[in-house]
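Take a look at the following structure, please.
Every protein chain of the complex appears in place save one, which is left out.
Per-chain numbering from 1; labels A and B assigned in written order.
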Amino acid sequence: MGEVHDGWSPEEGYAAWSDAQLVDAVKASDRGALRELFVRHEPWLATRLARRCADRALVDTAVQDTFLAVWRKPQGWRGEGDVAAWLWGIAVRSLLHQLRPRANVLERLRTLRSHPATSAEEEVLARVEHSDVGVAFAHLSPDLQAVVQATVLDGLTTREAAALLGIPSGTVKSRMSRARTELREALL
Amino acid sequence: MTQTWHADEETLRAWADGSAAPVPAASLEAHLLRCDECRRRVATLAPSASGSDVVRRWDALADRIDRPRSNPLLRLGLATPGLRTAWLASVLLLLTLPVVVSVLDLRLPVFMALAPVAPLAAVALTYGRHAEPAGELALATPTAGLRVVAARAALVAISAVPVGVGVALLLGLPTPVAFGWLLPGAALASLVALAGTTRLDPLVVAASLGSLWAVVVSWPAASRRLPADVVTHLVASAPSQLTALVVALAAIALTIARRDAVAYRRTA
Partner (left out) sequence: MSTTDTATHTPTGTLLSAAGITKAFGSQTAVDQVDLTLGRGIVGVLGPNGAGKTTLLRILATVLAPDRGTLSLLGLDPAHPTARTEVRRRLGYLPQSPRLYGGFTPLEMVDYVAILKEHTDASQRRREAVTMLEAVGLGDAMHKRIRTLSGGMQQRVALASALVGAPDLLVLDEPATGLDPEQRIALRSVLAETAHRGCVVLSTHNTAEVAALCQQVLVMDRGRICWSGTPAELAGEAEGRVWESDVEEPTALRSWLTGPGTRRHVGTLPDGAAPAVPTVDDGYLLVTRLTR
């Protein structure tokens, strides 16, 4: 939190702080708190972004922009939900921003892997995977999976999903409605 | 938030290297948003997330965070409220004065009386005790004294003078009026700068000089002894302007000669 700790040694006590406390400290321009947030969240954010964009340099820039945005506008965090979810929201939009002005978006995008069953041994996740919804989702074509992932799981708008996937907005909409139909048929 | 389950290492690794199937991957991603334990483990697994890599990327980020947002000249000249007030006051005065004069169609040489006060006030305020951000510490630096004061006064002049002249011309004030205040203003400002090398308080000197000038210029017209135009033309006339120039140059030369004595007003 904004409170001043007077130790000469720079890294004091941040490890014990919750993410929310760290963001509050960042609101008070605490550079050490930002560093702690960075150390905690940079790896998984980078990894998750790398699953959506194969260009590591773009991912790194997007992650850097994410934390720069956190530093400059920490009041965007309103204290509701998880800090990690808020960070992801910024990160995925930062990536979009990186992708938007470039021509060869498609080349840079790694399409979602569509080799089910190769790693079916993940027991912990088996419940989800083998649930009705999971099975139905796995049966969608990669195109449709990508649209569902971008809109439902990543929480992007139609236009943002279109930018991320490098397809027109109309296509996102039509694929989404096709996915909805297929899921409904599989589940009913 | 309490978690009922944690992803095993295989699952995390498959997700991190991109080989996980879409459904487990999606499930794990949703889980990661609220499980700091699993996030921590991703950090130890991710191929590019070794400690030194994180340090390097943090350094790159820190480099952007620590970049100062304003340039050195502005920091020198406009950093503190005192300096900003001086700058803003003189620019505003020179911006509004011609407007007031032409809108009210004043007969009095108000513009001539007040415009030179702007640079004078600005110079006086740069001597203020609260004007120096680093306080006494600044006195022991090579730039201390006249150089800092001159830089600040110049910054005000650079922005205020074109505004004053420009607006006056734009509103159709006569050219001699629009330009005629510059040298008297410079003379008054230089006298204040000179006062800064003595034990006198520049603010008091500025206030006295400013009032004196305003009264001398506007009184004859106000008391109807002379028409306003005559006073204005008298100020704008070659001999007056030359006198102002001489006073300004002499005061500047004296200030430079006495630059060792330039001091910020301190209570100490």
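Just so we're on the same page, a residue touches a chain if its C-beta (ideal position, glycine included) is under 8 Å from a C-beta of that chain, and two chains touch if they have at least 3 such contacts.
Just so it is clear, the model here is predicted, and its values are computed rather than measured.
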Identified contact with the non-displayed chain, of B:A60, B:A134, B:L212 or B:V230:
B:A134
Touching the absent chain: which residues on subunit B qualify?
62, 65-68, 72, 75-76, 79-81, 130, 132-144, 148, 259-260
In terms of residues, what is the contact footprint of the unshown chain on subunit A?
2, 4, 6-11, 28-33, 35
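Throughout what follows, only the chains that are shown with their structure count from here on.
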Euclidean distance of C-alpha centroids - subunit A vs subunit B, Å:
42
Touching residues on subunit B, where the partner in the complex is subunit A:
1, 5-8, 10-11, 14-16, 18-30, 32-34, 36, 39-40, 42-43, 46, 48-49, 54, 57-58, 60-62, 64-65
Subunit B partner contacts - residues on subunit A that touch it in the complex
19, 31, 34-35, 38-44, 46-48, 50-51, 56, 60, 63-64, 67-68, 71, 82, 84-85, 88, 110, 112-125, 128-129, 134, 137-138, 145, 149, 153
